[in-house]
Every structure is written in structure tokens, then in C-alpha cells.
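Working notes for the structure below.
Every protein chain except one is present and positioned as in the full complex.
Take a look at chain A:
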Amino acid sequence: SDDDAYPDAEKSNLPVFTMDYPRIQIPFEITLWMLLASFAKIGFHVYHKITVWVPESCLLISIGLIVGAIMHSVHEEPPAVLTSNVFFLYMLPPIVLDSGYFMPTRPFFENIGTVFWYAVMGTLWNSIGIGISLFTICQIEAFGVQDINLQENLLFASIISAVDPVAVLGVFEDVSVNEQLYIVVFGECLFNDAVTVVLYNMFSFVADMPVVEPVDVFLGVARFFVVGLGGMGFGILFGFVAAFTTRFTSKVREIEPLFIFMFSYLAYLVSELFAISSIMAIVCCALTMKYYVEENVSQRSCTTIRHVVKMLGSISETLIFFFLGVVTITTEHEWNWAYILFTLLFAFVWRGLGILVLTQIINPFRTISFNLKDQFGMAYGGLRGAISFALAFTLPDTIGRKQLFVTATIVIILFTVFLQGISIRPLIEFINVRRTNRNVDTINVEIHCRLMEHTMAGIEDLCGQWSHFYWKDKFMKFNNRVLRRILIRDNRAESSIVALYKKLELQNAMEILDTVSGDISAAPSIVSLQYETRISAKPKKKFFAEDLKNMHNILSKNMYKIRQRTVAYTSKYALPNDSQPREILIRRHSSIRRSLRPGSFHLYYYFFFFFSDEHETMSEVAYPARHSRFGQPKRSASGAMMPLHRLDTLKEVPSVDVLNESEKGSTSRGVSRTNSSYSDSRVPARGSPPSL
């Protein structure tokens, strides 16, 4: 401060207003950059039409370009975000955690062979193919790139063969491509990051060496396995530790989400320590953890975890693309027409060839083979993104032509993201890739299709398709006998069902509240209930288009969704919809009540036949025997809260088995409804709720 520099200056008074920028500079700038990128995101969605046609990554890069141009013109340096440490330690883990946590597990495991096949072999094929072709190009004198040797070419090729179909996944989802294609692309995206990093490390190690011996190649392969399996091992280990820890966190609910993040980050860091695939580690950690943790933690923690994972992943991704734009302007480029154009060409060609060849080989092993349109979707969807970008920047400076590589990488990324990213949606719609059939024109179709889907869910349960995989079967048994006992808070087995039930009923109540306030037409109005007594036997009602639309609305909002083991689609940019478990319970309750009516026995038979399931946690509850255990409910004052008022109207609907018929059957529903209206803090102590 000034006092030090001029000790004998006149005594100054207490400064009222001071400023100390350097102290806060770094966090301040980080925050500003994050805010700027987030504002850009908000801005895109203001005008919705843009985001339909132009993927978000393009927009972000464009904004980044603009900002970079501004910075360049005022000769500012961009923040040193793309140093190796910052990217790989801070920006990459959230993205990978996001992908891993929301991975749809069932389709993934069903297609795991295919996913690994494409990820590993595809990346290898691309790297080696592109590397060798570029090397042959380098031999041509006219292009002036003779100084790049084979190792460096291979290194560069491994960088640009990492596909990152973030934009593509968004399009696939909007266009509802078939699930197989989606999951293969998703899985490939995740796991080829791991392969790329392995290859990159290998080649950069090798690039330093003047001579490559065969034993090095062999060691490289061995190292690949160490890296891959080691990563998975660490991930699973940390996943179990995290699950085990959450078993004991019932008293410290506030910090439950912390464990998830800390353990997955720890998995990542420890893998980085041993230089094994940290991406695989964090993905495996997330996969393992999720199943057990979500049973142990409270509802709020669960929501928090999901939200925060999504948030971190989203912001990291945004920042990365943003900085891609900024840095494009501000770095020094080295341009070489030939090299760059040939890189583009080879990237396309080898990707296309690779998909073609690999699919031919793997198709016989698949039950649902990929046709040419699917293959086109996969090949064309091979955009490059963040990983390539970061890897290019972290190339060691010993590589002579580093700038050229950086420039070429950026060109490829921009090219694929902009050109392919924008054109993939119209192309996919044009060639009409096989889609999941989601169009509905008549009410008949909607109803009957839903019925068929319910039937299928039941039949699949009957067949126990899941357990027909031998290893899956063994694992599930091991899981039930050993792992769940250790990792899940088992001493709460009884009341955990009640807790889960309360959780679900609460969700349901909130959902009903949403429906009521959100869309009046979907909820029964008090007026219409009074009309029930009048049996309207109108001949041939006229149905207007308006009525039809309302009907579709009502049906789609109110028909039970098919119970699936996992969500088939997860949106990259939104949280998954988790409404299935509740429907199981409510359905079961309706089936109980219905079964108590005389003459409805055959309906119960249908329910058994189609809707019984053996595997879920609820299977311990054998319904007909146990419903009698519900104690007398305390029907305390419930009229005060809006949701309950709505729910009470249930009583008036005669066809749904009314509570006055049999008290036993009613208590199940009644109790739940009353309980659900209370917030957590008012829930009576564990002793009093009915024991299941």
C-alpha cells in the first residue's frame, strides 16, 4: 500500500472506499466467465426455433468466437483454462459423471458388447487408419510437412479420432431414433474417451522415442488392458465404498450428496494418480453407486444429487465449448492447406469405413442388427468435441508441429460441429431412420397400444428376460444375498417400504397438484362430479376436434406409464422423469381393492398373470395376505391442504372401489393419502404408521 512506499508521507485519513482487485481476481474472473456462458445458454432458449435446428454447441462456439474476437482486438489474453491440469482435473470430471450417472443401465448392459466393440475397435481403426494415411501424405514433398514422423502422425490421429456426439444425442432424442442406435452412440461416446486417452498417452510416450521396437507394441497392448480394467476396478471399488458410507448417513442427511461427489471425484483422482483410465473409473463408480445410494438416501438428497450432477455437467460442457470459440481466435495458428484438408477427408472416410466394417462383423452377434440407415446415423454423427480440443492443447511442446496440430484439430471440430451438427437432423428425418413409433392419431390406437405395452411389460416379467442371462442371473443372486445386505440400510427393511411408499405418495400428490394448477382440463372438476348421478345415455355423441384433443391430453397425462426397469431415454439436457415406481404401487393398491369386490376375481387373475414381478424390492410384499395388516388410520384434519381435497374426490367416484365398502381395503389408500399430505417434518414417528 501507499503507506509503505512513502513512509514519511503525510498521514492520510481512513479511506472510506478502497479497491483491491488482484486479491479476488481469479475467482472473480472464473465466476464472470461462467455467468457469461450461462447467459448465452439462456439467450438461446429465448428464441426456441434456433435450438431446434442449430445444436447448442454450435451456438456456444459462435458466442465464444465473438467474445474471442473482442478480446483479441483489445489484446487481452484469454484465461489459461486449457492447461492440462485445469481441463482434466476440473472440467472433464463433471461431464463424465453426468454421462455416467444418467446412463440408461438396462439398454446399456444389453448392448455392452457392441458398445465396447465400437468404442475400442472403432477408435483404434480410426487412429491407425488416419495416422498412416496422413503419414503417406506427409511423404509428398509438395505439401511441406515432411518433418512429421509416423509417431507424431499417429499421435495426432488419436486425438482427432475421439468422437463426441453430444449434439447428435440431442438430435437423436428429438427425432426418437430407435433405442439401440441411441445407446450405442451414447456408450461409444463415453468409452472411446477412455480409449483415446490411453492411445494418446501411449503415442506421446512413444513419440519421444527414436525407435519403436515390437516389444513396445506388445507392452502397449498390455498397458491398454491394465488401464481399462484398472479404471473399472477402481471405479467399482469406490462405488461400493460410497454405497456403504451412505448406509450410515441417516442422521446427517444434509451432507449425503457430498459423498457421491467426493467419492466419484476421488475415484477419478486416484486413477489419474496411477495414470489409468480415470474416465472409466468415474463412469463405473457412478454406475455402481447409483443403484445402492438411491435406496439409502432420502428423497431430497436424491433430487439434490441429480440436480447437481446435471448442473455441473452442463456448466462444464458450456464452458468448454465457449472457450473453444474464444481460444480459436486468440491462439497463433499454423496453416497448411494440404495437411488440414487431408485430415478432414481422412477423418470422414475412415469413420465411414470403420462403421461399415465393424457393423458387418458385429451384426451376426446382435439380435437386432443395424441396417444401413442406422450405420449412416452412427457414421455421420461422429462429431469431434471437447476431448480432442483439450488433448490438442496439451500436446507436449517437444512436438515440432504442435501449432499445426492445434489448428487442424480446431478446424475439424468446427467443421464437424457446425456442418454435421446442423445437417444431421434434416438428414436423419429425411432418410427416415428406424424410429420408435410415437405417432398417435386415433384414440383407439393410443389406448390399444398402451394396453399392448402393459401386456408386454407383464409378459417380460413372466419370462424373466432379465434373469436369462446367465451372468446377470448370478449377479442378481449375489447382489440380493450379499451386496444389498451390506450396502443398504437393511435394518430398516420394514419401515423402508413405508418410507419409500410415503416418498412416492408425496411425489404423486405433488404431481396431482401440478396437474390441477397447470391444466384445468385434465383434472376432474367438482361440477363434473355432480353430473355422475345423471347417467347420460346419449346416442351418438358428436365429438369435436376440441374434444378429441382434450381426450388425447387426458389420456396421455393420466394413463399409467409402462413400468420399465430403467428409463430408455435420458435427455442430455434435462433430468430424467422418474414416475414409474409410483405407478407400481398405486396400481397394486387398485388391484387389491378391486380384488375385494365379489365377482372381480378374474380381474385379479389378470393382474397376477400380467403384472406380477419377482425381482423388485416390493416383491417381498405379497399383497393379498398383507393388506389386512394395515392398522386403523388416523384420519386427521385433511381438508386444509389443497392436494388432499382433490384426492378426497376419489371417494365419490363409484366405479373405483369406494372406501365405504370395505374398510380394510380402504385404509391402504386412505392412510397413504393422508400421510402424503404432510411434509416430512410432520410425519408421525416410525412407530405409528402401519407396518408393512
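Just so we're on the same page, a residue touches a chain if its C-beta (ideal position, glycine included) is under 8 Å from a C-beta of that chain, and two chains touch if they have at least 3 such contacts; residues count from 1.
We adopt the following convention: contacts and distances are computed from a predicted model.
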Just by its UniProt name, which of "Calcineurin-like EF-hand protein 1", "Endoplasmic reticulum membrane protein complex subunit 7", "Large ribosomal subunit protein eL14" or "Gap junction protein" is the chain not shown in this complex?
-> "Calcineurin-like EF-hand protein 1"
Which listed residue (A:S38, A:T105, A:N363 or A:T455) would be found touching the missing chain in the intact complex?
-> A:T455
Among A:A222, A:I255, A:L419 or A:V445, single out the residue that touches the unshown chain.
-> A:V445
Could you list which residues of chain A touch the chain missing from the display?
-> 367-368, 437, 442-445, 447-456, 459-460, 462-465, 467-469, 512, 515, 522-525, 528-529, 531-532, 536, 540-541, 543, 547-548, 551, 554-555, 557-560, 586, 590, 602-603, 605-606, 608-609, 614, 647, 650, 653-656
